Structure formats: C-alpha cells, structure tokens
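Let's turn to chain A:
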Amino acid sequence: MSTGSSVIVPGPTREPGSLKLVATLVVAGVLSGAGLVATYDATLPIVQANQARALREAVFLVVPGSTKLEPFAWQGDRLVAAAEPGTNASGAPPAEVFAARDDAGTLLGYAIPAEGAGFQDTIRLLVGYEPAGRRIVGVKVLESRETPGLGDKIAKDAQFAANFEALAIDPEVVLVKRGEKTAPNQVDAITGATISSRAVVKVLDAVARTWASRLESAS
Partner candidate 1 sequence: MKTFQHGVHPAEHKDATADSPTRRLPFVSHYVLPLAQHGGRPSKAIVTAGVRVERGDPVAEPDGFVSTTLCAPVAGTVTAVERRRHPSGALVDAIEIAADPWSPQRLPSRDPLDWAAMPLEEFVAQVQRAGIVGLGGAAFPSHVKYKVPEGRRLERLAVNGCECEPYLTCDHRLMVERPEAVVRGAMILGAKLGVREIVVGVEANKPDGIAALERAAKEAAGSTDGPTVDVVPLDVKYPQGAEKMLIRALWREEVPAGKLPLDLGVLVNNVQTMAALADWFDRGVPLIERWLTVSGPGVREPANLVVPIGTSVRDILHHCGGLLPEAREVVLGGPMMGQPLATLDVPVLKGTSGILAFTEARAARPTEYACLKCGRCLEACSNFLNPSRLARLARAGRFDDMDRAFAMDCMECGACSWSCPSNIPIVQLIRVAKSEIRKHGKGTK
Partner candidate 2 sequence: MKARELSVREELLKGLWRENPVLVQVLGMCPSLAVTNTAPNALAMGVATFFVLVGSSFLVSSLRKVIPKPVRISTYIVIIATFVTIADLVLQAFVPGIHKELGAFISLIVVNCVILGRQEAFASRHGIRLAVADAVGMGAGFTFALFLLGATREILGNGTLFGVSLFGPNFEPWVVMILPPGGFLMLGAILLVFGAWKARAAARAKAAAVEPLRKAAA
C-alpha cells in the first residue's frame, strides 16, 4: 500500500534517451516551480497579514491595554531589534520577545512565547510580563493537545485565566489546590487537571527566572 515502492529517483542512466528523461524532469521542475512561486507570491501577503494579526491580538491580550508591539531578541547581554514575525528579512535574528506599548508609546510590558511538557504533548504559551511590577499580567495558550474537557481548560477556564491577571513571580510561581490561593504568587489549579495546571506554572516560573532579570536590565 505504501506509495513509494517504485520511486525512481532522477539520476544518470545509460539508457538511450536519458537526455529526454532529464529534460522531462527539468521541465516538470520548472513548471512546478513557476506554479509554486506564483501561488506563494499571491498568498504571501495574506498569510503574513494573518500571522501578524494573530500575533498582535495575542500580544495585546496578554499585555492588557497595549496596542503596539515591537520584536526583540536577546543577544549577548542585551535586547536587539528582531525581525517582524512573518517576514524573513535577512540579517535580523528571529523574535524571542515582544515589547508591548500603548498608543502613547509607553512600555506596558513584554509578551514572551514559551513552551513546556504538558500532560499529553508540548504546551505553547504566550506570557505577558510586566517588569515594573515583577508580575505576570496575562497568559494565552497558543497550542496544546491536552485532553478536551480536562487539560484543555487551561485555555478555556475563566477562573484559571484569572490567576494570571496579576501573578507575582517572587519568590517563585507555585501551584495550589483550587480555592487555596492566599498569596499573589500562587496559582489555583484546575480541579481534575492538576498536571496541565502544573505544566503551565512550570513554564511561567521558567519564563520568570530567565527573563525577569534580562528585561529589568533592558528597561
């Protein structure tokens, strides 16, 4: 049933007509290339616009009040301007963190993509961080394959999301059973999804440990 049982890979062959074979492939390649480039060029702006919009929406969500973003990467020991996501302008490093500003241009915080092992598979998050208050101000789940109805509540449960409206990162971010949150650095777990909750907390804590000091020095 496998498709490849008779794949014949282009290559030198001594049979007469080999020129024709190569020519066919070259022609096919050129035609296909042309088709691809045409489609690519036609769709590229739309795709990039989609991606940029999605990114902006996510960033503005995790850093409430922000309306503008600016990509940065961490190089050596400082933040450097990075490529706008979606474009691949040569030269600039890929974005690692986004500064989020309001209309006035005031820096409200940073949005930091991060990931970690969840219950089922890798969980990808965008974390909103406010250096001034040393606190996390918003989290969005970009990607997860957690169990519907259980683990996927990390993306859907409003009560869980409320944990991140103002979550202190000092001394560390910790998970507690639902309803037992007493301190600003604690996260109320989702009942029945302790593992996914803990995975999120682990990611948040790791983000805090890596980025808090960096961003402090930067701003």
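On how the list was made: all candidates are chains of the complex that A comes from, given by their letters.
As a convention for this text, a contact is a pair of C-beta atoms (placed from the backbone, for glycine too) under 8 Å apart; a residue touches a chain by one contact, two chains touch by 3 or more; residues count from 1.
Predicted model only: the values in this text are computed from it and were never measured.
Participant: Which single candidate from 1 or 2 touches chain A in this complex?
Facilitator: Here, the candidate touching chain A is 2.
Participant: Show me the residue ranges of chain A that touch candidate 2 in the complex, using the header's touch definition.
Facilitator: 1-4, 6-10, 13, 15, 17, 20-21, 24-25, 28-29, 32, 35-36, 39-40, 43, 46-47, 50-51, 54, 147-150
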